[in-house]
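All protein chains but one are shown at their positions in the complex.
Which chain is which? They are A, B, C and D, in the order written, and residues in each are numbered from 1.
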Amino acid sequence: MYRIPEQNLDRLFSLTAEKSKLYIPADTAAGTAQFMPWKEGLKLTDAHNTVRSAKDFFFPQTENLVGFRVEGKSIEVIDVREETEDFVVFGVRACDVRSFSILDKVFLADPVDTYYKNRREHGTILSLACNMPEETCFCGTFGIDCAAPGGDVQMWQTDGWFYLEPLTEKGNAYIDTVSSLLEECGGEAAAECRRAIDAVKKKLPLAGLTTEGFGGDKMAELFDSEKWGELAEACLGCGTCTFVCPTCQCYDIRDFNTGHGISRFRCWDSCMYSDFTKMSAGQPRLTQLERFRQRFMHKLVYFPANNDGEFGCVGCGRCLSKCPISMNIVKVMKNLTEGDQ
Amino acid sequence: MQEIMKKRASELLLDGTVSRVIGWKAGDFVYDITPAVFESAEEIEKDFVYTAFCGANLSKYLVKESKKPGKTLVFLKPCDSYSFAQLVKEHRVNRDSVYAVAVECRGKADVDKIRDCGVKGICGISEENGTLTVDTVYGDKTLPLSEVMLEKCASCKTRKHAVYDELLGEEGEEVADCDRFGKVRELESMTPEERYEFWRGELSRCIRCNACRNVCPACTCEKCVFDNDNSGIAQKAAADSFEENMFHIIRAFHVAGRCTDCGECTRVCPQKIPLHLLNRKFIKDINELYGDYQAGADPDTRPPLTDFRTTDAEPSIVYRRGEK
Amino acid sequence: MQVNNTEFKPKIVAFCCNWCSYAGADLAGTNRLQYPADVKIIRVPCSCRVNPIFILRAFQRGADGVILCGCHPGDCHYTTGNYYARRRMTLLFSMLDYLGIEKERTRVEWVSAAEGAKFAATMNEFVQTVTKLGRNRKLEDLRCRK
Amino acid sequence: MQRIGVFVCHCGTNIAGTVDVKAVAEALKSEPGVVFSTEYQYMCSEAGQNIIKNAIREHQLTGVVICSCSPRMHEATFRKTASAAGLNPYMVEIANIREQVSWIHKDMKAGTEKAIILGRAAIAKVSLNAPLIPGESPVVKRALVIGGGIAGIQTALDIADAGFEVDIVEKEPTIGGKMTQLDKTFPTLDCAACILTPKMVDCAQNEKIRIYSYSEVSEVKGFVGNFTVTIKKKARYVDELKCTGCGECTEKCPQKKVPNAFNLGLDNRRAIYIPFAQAVPKVATIDADYCNMLKNGKCGVCAKVCGAGAIDYKQKDSFIEERYGAIVVATGFNPIKLDAYEEYGYKQSKDVITSLELERLMNAAGPNGGTLLRPSDKTHPHTIVFVQCVGSRCDDGKGKSYCSKICCMYTAKHAMLIREKYPDTEVYVFYIDVRTPGKNFDEFYRRAVEEYGVHYIKGMVGKVAPQPDGKLLVQGSDLLADEQLRVEADLVVLAAAIEPDKTARSLGTMLTASMDTNDFFTEAHPKLRPVESPTAGIFLSGVCQGPKDIPETVSQAGAAASKVIGLLAKDKLTCNPCVAHSDEMLCNGCSACEKVCPYGAITYSDKEFRGPNRTTLIRRVASVNDAVCQGCGACTVACPSGAMDLKGFSNSQIMAEVDAICK
Partner (left out) sequence: MDRETNRVREQVLRMSGVNVLKCMRCGKCSGTCPSYEEMDYHPHEFVYMVEKGEIDKLMASESVYKCLTCFACVERCPRGVEPAKLIEAVRLEMVRKQGQNRLKPDRIPALLDEELPQQAIVTAMRKYTK
């Protein structure tokens, strides 16, 4: 265990940024929090979490895959992949840390997504325990402990100190690069912080939410539930939930005609969109009900069915606060299991 | 108010005047209210709410719901009623199959603004005489409603409905001192460079979630040009700053003269982009160049972009702006 | 009028209505009135055919200036087309200006079939204005850059 | 995949002088889709066209790009060429490298580069062209004339003369219009009735002409060549077929106090009436506002005296539906109301009259049997003041901004007639300008001054004050003498401005024919198509299009007739295939397109569509009538969903051109 006083945070950032790119959660002019490249003077946000999740680091919203140069009647294929540099992400919350392992199950499974893998290998995650979780937080439902956030290095902020505990090789390597600013210490303060957080966790309004009634084996009964209609009827079909979600990983691959060639890129897609997985025969999910059901079935049934019971949600609560009509996974879970209890 | 509305809605459902009611449904945290269709008095009794957090404009749901058999009751706040009237005007909603109930509104709260006041872990909120008491995981807090109102309510233009079949509560007045163009004027007085920086800063946060479009009561296209691969301008992601500009300019242009300034776009934007400033720019320009026009205010007038005067200003008026 | 021979040659798209302005452009040619080759004309039936999308598209693809020419108000071949175009373009240009994009890059001019000289003079002047502004950077799509 | 051929024309040295045509042909050869590229001296020559035809056949071309002069010059030529070789003529695009390149750019390099870019744009466009086939629509060989004044009568006679059936709809009980109320006509001073009534009789007797008098148009549907019109025949309470026009009823009717509209209320008539002796049709009409029988069921005198048994108090408005190929609007005019001009005392004094009232006062069939007497005391006026431009050329919100055109001449006529008949009368004409453009017009006016001694005063009357002794004190300025004149007049005649008939606006809406702010119908082109409305199949005759005198009206009536005959002579109309088209799957039914369409070519209907999961959806969708659409494209931009597109200039085609140019 290492520690550094809060007032030395800027020095830590500065030293980190000398070695590799550093991202920290900070406030935009409009007051929204997002991960930004650190530069002198940039301050850590007071917001509990960022609007967009940390998945962007490994699975960006758009990414060029390949290019084609068209000259007259000839076409040439261009490799547009750039060498990714090492980067450090500071202050990732426990939920987002867990989301990476969920994304790994998709992108690192065979066939490996080399674009994703490349980024994953270059990123070091410094997680931060949640001292003041929001009412929308329900990571506990999925067995995530926001008091011990994980990642390459996990951190606690308490009593004017940041406590750092490396958990991986990459974490150790990072500690080495900034060791000049750190002092070694015992684990008592961090443990005390963990206890405080545990106490808060119990008070959270969604603390009682469980995954009971969901999972890979509940396919048939949940799919045919009559409640989907009512749940989906207000859904606008926008992609807000999908795009702020740390685990949504659907993408579309498109060609962009640049006038002198083609740029083939992939971009996030949303199962909420009317043209999601549309093929020449049309869109297999014709109404918003089916598209809505797809999103939640995927997270709560299909994903665990294919991934040893691991759910496709980390309880970050972003969709709870961002959905334009305030429909969300918690309401869906509660509603679907309403009669059961 | 809520109880009056519940009573009336139940009555109308029971006597068969209406077959369904579009209203607001309670959530888990007081503020997370979902628009919903109620088909029985029991459902109304159980979940119907009308609180300071019923900001959502229900009129757009009528595009779908009004096609169902029987009449659909919809609750409309003053600003929502303009959207409704505009939808009727554009034949998107069949007026005869809607039973419009006007409800009074004194402004709705924005939970994001409450959070911006440093409030975390909200478990409950109660309103009394314009003061909100917020119960949080970390203790209680009180806030005046007027300070945490939605942008659209802070710059409310009218508390009077455009159209309705029945009014519940008291009809309000137009807000005489409404200065909804203040920020637009401020932007206009900046240099082009400053304006460019401002908008790049705002629009660069866009994640193209389409929430603004999908919530907009003027955006009811069967298929949006941005979703139509044959349109030549379909976009799925904001892959380049141009695409952000293109989407927002064209969207604002498509609703120009039809936008009632209901403010939903800004309310739902997860990235807090002040999208209403684009629409209001068009509204302000239209008012100044072609005479005051309020979309949805009446059933007959031609929207400004499908109308003209032979004496209209020339486009060069734009170049002369800012010159003295 | 001659545009200074600088390195920068702007790309300019001119939408011309078939009945007046395209004919006016032809007349400029018939009278051998010079204007820079940077201007490329697209023929449309009427100024009201020009969708704001086309104008943004041109900027996306690297145009540095876009000009729309139509019949004089009151002379539209389709009687009212240019009146609609006038409103649309006024609002569009105002919006572009509002977004901080140089307003001088867009223009509407009414050119009749008899105004070859006006067409040439307008194009000379417009090319000069746009050349002064330099490359359109605020509204281009970087992917389209060569 | 398209197979495109590119043909670059030298145009002698016109193009080849400043454009390297070989380089252009070579560069375009490597464009995607291009399978053939060549250049030639004169593409438009027979040899040049043969090159194109042969290439189309030999290389199975699906599209042709010709880099040559302006498409305004030879587009039609090359389309025919393509057609002759079996290629759809709309698969031809032209890159204008003469007017827009070689003639304006001296620099060979710049010119060649630009020519290549324009060629690329044309190739990009033609790759997206679709073969277009002009549609056809049948023509109903009948015409409708709305308004039975001299304009409508002349138009109907001319159309009938060419052998086509024509119907006249007239809202008054008789045709004839304003001209029936005139006494003499300028500049020949022949009697209006003498020249008009024979034409009215011709109409009545012509087998091809049917007159719907006392009728109005209540609905118009359809489009050029195929209009369906509903005509409302107002109840006149007299059976037209039975009435012989003997006039017995109009003598016996006890209701004598009905203001006589024909004489502008200067005298009275009965409740059952025939407007004037030469009315066509000569059929009585009961004025329901005054008839005792209709109002309270007490009277029935006319029915008793009618030998033909034509009176029918139970008659109702009836509606007739007719089909026409063409419609002529000839709705005419009325003098404006002068209530707003208090300074002239029109309401205060009976002796301040309008010029049209003067016509009636001077007419042998008028209230005084043709003797000019003051309306107030029936004495001879000895001093008469004419005031010009009353309500014309006014920008004050009370009158009309335009010149009414006919007043200068009829005032000269009036002044002359009065001086001739009553030489002891002094006549003053206050004028701003005397406008006499017309054959023998200025001569006519000069005669009034030189031979008849009419006092023309340059200046305007400021005030007309009725005096206790019955005189009218006219105060005006004499600008040339720089003095303020005061004239003690017995009679003041106001040249009231004329305005389109009030029915014109609603008719314009029904016909979707555009109108200006003064409610005059707009012509398709102010110089070159002055008798056609922009809406196809609608023609304009007479003052409904703008102020006109009789000779002008008659010539325009003839012109409108010849346009109608030209249309009706066709069995089928070929439509421009470059028209708007609505994609029903995308259409919102919002009516934005309909609002901007100047031709009324867009209609809406509720259609059934297959919805998701075996449901059926009813949606309101637009459809474009190919026969009416002129292809301007206004609707394509008004449509937010992109459902409206224009064939031949589609969104994708124009964007492809943009892309090619900006590349």
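The rule is short, and it goes like this: a contact is a pair of C-beta atoms (placed from the backbone, for glycine too) under 8 Å apart; a residue touches a chain by one contact, two chains touch by 3 or more.
Nothing here was measured: the structure is a model prediction, and the numbers come from that model.
A.B. asks: So which of the visible chains would the left-out chain be touching?
C.D. replies: Contacts of the omitted chain with visible chains: D.
A.B. asks: Of the residues listed, D:289, D:339, D:395 or D:469, which one is in contact with the missing chain?
C.D. replies: Here the residue in touch with the unshown chain is D:395.
A.B. asks: Out of D:475, D:503 or D:652, which is the one that touches the chain we can't see?
C.D. replies: Residue touching the absent chain, from the options given: D:475.
A.B. asks: Of the listed residues D:460, D:473 or D:565, which contacts the missing chain in the full complex?
C.D. replies: Touches the omitted chain: D:460.
A.B. asks: I'm checking contacts with the chain that's been left out. Which of D:58, D:107, D:190 or D:343 qualifies?
C.D. replies: D:343
A.B. asks: Go through chain D and note every residue touching the omitted chain.
C.D. replies: Touch with the absent chain occurs at residues 343, 389, 393-397, 399, 430, 432, 458-463, 475-479, 482, 484-485.
Going forward, only the chains that are shown with their structure count from here on.
A.B. asks: What's the distance between the Cα centroids of chain C and chain D, rounded to whole Å?
C.D. replies: 34
A.B. asks: Averaging only over C-alpha atoms, locate the centres of chain B and chain D and give their separation in whole Å.
C.D. replies: Chain B and chain D have C-alpha centres separated by 45 Å.
A.B. asks: Would you please write down the residue numbers of chain A that are in contact with two or more other chains?
C.D. replies: If we look for residues of chain A contacting two or more partner chains, we find 256, 259-260.
A.B. asks: For chain C, jot down the residues that touch at least 2 other chains.
C.D. replies: 52-53, 57, 61-62, 80, 84, 88, 141, 143-144
A.B. asks: Under the definition above, what is the set of chain C residues touching chain D in their complex?
C.D. replies: Residue positions touching the partner: 11, 13, 18, 22-23, 25-30, 32-35, 37, 40-46, 48-54, 57-58, 61-63, 75, 77-81, 84, 88, 120, 144.
A.B. asks: Quick one: which bits of chain B touch chain C in the complex? Just the residue numbers, please.
C.D. replies: Interface residues on the chain B side: 184, 187-188, 192-199, 225, 232-233, 239-243, 245-246, 249-250, 252-253, 256, 278, 281-282, 285-286, 289-290, 304-310, 312-319, 321.
A.B. asks: Going by the contact rule at the top, pick out the chain A residues touching chain C in the complex.
C.D. replies: Residue positions touching the partner: 256, 258-260, 263.
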